[in-house]
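A single protein chain has been omitted; all remaining protein chains appear in their positions.
Order as written gives the chain letters A and B; numbering starts at 1 within each chain.
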Amino acid sequence: MPLKEIRIHGRGGQGAVTASEVLAVAAFYDGKYCQAFPSFGVERRGAPVEAFTRIADEPINIREHVYEPDYVILLDPTLLSSVDVARGVKDSGIIIINSNRPASEFRLNTKAKIETIDMTAAAMEIIGKPFVNIASLGAFAAITAEITLESVFKAIDQEFAHKKAVAELNKKAAEKLYKMFRG
Amino acid sequence: MAEKNTKKIEFTLGAVIREPGSTIKNKTGGWRAMRPVLDQSKCVRCGTCWMYCPEGAIKKDEKGNFVIDYDYCKGCGICANECPVKAIKMELEKK
Partner (left out) sequence: MPEIVVEASRAMALGVKLCKPKVIPMYPITPQTHIVEALAEMINNGELQAEMIHVESEHSACSALLGAQAAGVRTFSATSSQGLALMYEILPIISGNRMPCVMAVANRALSAPISIWNDHSDAVSARDQGWIQLWVESTQEAIDTTIQLYKICEDHSVLLPGMLCLDGFTLSHVYERAIVPEQEQVDAFLPEYKPYIKLDPEKPITMGPIAFPNSFMEFKKMQHEAMLQALKVIKNVHDEFAKQFGRAYGDGLLELYRMEDAEYALMGMGTLVGTARVVVDKLREEGQKVGLIKLRSLRPFPKGELINATKNLQGLTVIDRHISLGYEGPLFSDVRSALFESDIRINNFIAGLGGRDITQKHLRKALLSLKERREGGWLL
């Protein structure tokens, strides 16, 4: 597998950085090399945040920012009015948008494929709160097949080692989103 | 203290001085221009001079009298200034 680069968009407090880390850990459990890092900004609640993950079969030496991601995860579609989430995405790439609207309604300046999935509904139903950052990885696993759901579960268990109940809820939400694509 | 000292300098790591109390070898009493003279008949043994002396040059003898160690007294005059009964007078050093 050549190097795959993922950019996650969210707002400060929505957990985009944590999602990038859990994604990296999931890739690790799949036996891959990984790298996750935030956009090194000044963190403020509500401000647009970007976080990045790299996944590869070989050790990852590159340290530059991610400019041409293979995948984008948009946790909060309200960012579309202020952030160019399609920026640099490869033509062969996929942009995963948390929305209950069909992909055809999103007009983005890209040749990449757009997938929408209602992460918020799943999170509200299962977690009871609109926390979609971790659950989005279930959708990512189903849509891209770059990581396995099993490893996402392991990574969630590791992240929430001291909050077992939170881990279980996030796993359920991730699984629900996974099954929406791979029944 | 090596400038005037003809003694060979010991080049230890970090310039550490291994031998404790080496300043005793440097008799700084020679720097004195004014000499404190303690009048034992006026002294009330309060120990104020002993506490204030920045050089530790005032000692208590076996009789409980305070005595000035002229080997190290630099003649700063703090003792004379602090003495509550004016038992210490500063006199010009005769050399």
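General remarks:
As a convention for this text, contacts are C-beta pairs under 8 Å (C-beta built on N, C-alpha and C of every residue); 3 or more make two chains touch, one makes a residue touch a chain.
Only a predicted model underlies this, so the values are computations on that prediction, with no experimental measurement involved.
Contact with the omitted chain, checked across A:V25, A:A139 or A:I156, is made by A:V25. Residues 20-21, 24-25, 28, 33-38, 40, 42, 59-65, 67 are the ones on chain A that touch the missing chain. Against the chain not shown here, chain B presents residues 1-3, 9, 11, 13-18, 20-22.
Methods note: only the chains that are shown with their structure count from here on.
Averaged C-alpha coordinates put the centre of chain A at 76 Å from the centre of chain B.
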